[in-house]
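On to chain A.
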Amino acid sequence: MDRVLMKGNEALAEGAILAGCRGFFGYPITPSSEIAEYMARKMPKIGGVFVQAESELAAINMVYGGAATGARVMTASSGPGLSLKQEGISFIAEAELPCLIVNISRGGPGLGGIQPAQSDYFQATRGGGHGDYHTIVLAPSGSQEMMDFAIEAFELADKYRIPVMIMAEGTLGNLMEPIVMREPVLNKVDKPWAISGCQGRKPNIINTLHLGSEELENRNLHLANKYKLIQAQEKRAESYLVEDAELVVVAFGIMARIVKKAVVEARKRGIKAGLVRPITLWPFPDEDLRQAAEHARLFLSVEISMGQMIQDIQLALAGRVPVEFYGRIGFTPNPEEILQEIIRLAAREGL
Partner candidate 1 sequence: MAKGRVRLFPERCKACGLCIEFCPKDVLGFDEETINMLGYHPIKDLKPESCTGCAICAVVCPDLVIEVERV
Partner candidate 2 sequence: MKKVFQRPESLTEARNHYCPGCSHGIIHRLLAECMDEMNIREKTIGICPVGCSVLAYDYFNCDMLEAAHGRAPAIATAIKRLLPDRYLFTYQGDGDLASIGMAEIVHASARGEKITVIFVNNTLYGMTGGQMAPTTLLGQVTTTSPYGRKVENEGYPMKMAELLSSNEGSAYICRTAVNNPANINRTKRAIKKALQVQEKGLGFSMVEILSACPTNWGLSPVEALKWMENNMIPYYPLGEFKVKED
């Protein structure tokens, strides 16, 4: 297979185009702007639409409108931009419109900093805006997955009529790696609900208002059932050396690659360490964690945040195994410091 060298952000943008994305609506913010810049160059050449919106509020609402036509459309942003998009994401989730939302994440709160971070985990996995809803959240850990997941995101979005989010740290966006180019997606999904002018059919309505109590509850039940189905079918994780692991480290995205090195080093030192990398942050792959817990005496969540995913790990393990936390923000923990933490915990537990 021929490999091409590509930056994560560009691999993601190219993946979206291969998936048939023909509308990009965004507002510049570091470290996500490269995706918009790539789309600004490409879209006019392939008959697609690129609009630099006046704000993230406008951008996400352009995605709302674009997705409503049945086209594959997307936006990308970071930190404060994602906060502004939450209103629109709530509407899109309720209207059940498929689209891709990318968070090339940076540290907060407030304006925070442009260093890579995972501190938008709660926002991404709990819906983020108002009301009971979820988005599917994919966390790639390299350029290849940036491309693959962009394609997969659009497929999942259409399959379940749901906004799909890719959350990747700024580091991944900038990482230059050789990847295998994917084939363009050619099959078209039928979208009889789309608004495109009612020629030859009854008018379609896309709305999110449900004034009656029963109607509102039914809508929420409908969404809840859909989310249950997604939880049953779409949880994904990568498990590494967990079969006999006594200490299981959990990390996602770029952090998982770094943890992998530390796990290998720990094994060399005779510590039975393993790694679980959640690929879908929502739905959270709790079963993979429970499987890894078979021989485990301790779990360790390593995050580029002050500790968010640890709550999902604790929920998944339901008290069966204690969960420790190691995290930083502003800095990405390096393999050596994670190794030291593993050694310290192993010594403490007598592993």
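If you want to know what made the cut, all candidates are chains of the complex that A comes from, given by their letters.
One rule holds in what follows: a contact is a pair of C-beta atoms (placed from the backbone, for glycine too) under 8 Å apart; a residue touches a chain by one contact, two chains touch by 3 or more; residues count from 1.
Note that the coordinates shown come from a computational prediction; the quantities given were computed from them, not determined experimentally.
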Result, touching chain for chain A in the complex among 1 or 2: 2
Complex contacts: residues of chain A adjacent to candidate 2: 22-23, 25, 49, 51, 53-55, 57-59, 61-66, 68-69, 71, 73, 87-88, 91, 195-200, 203-209
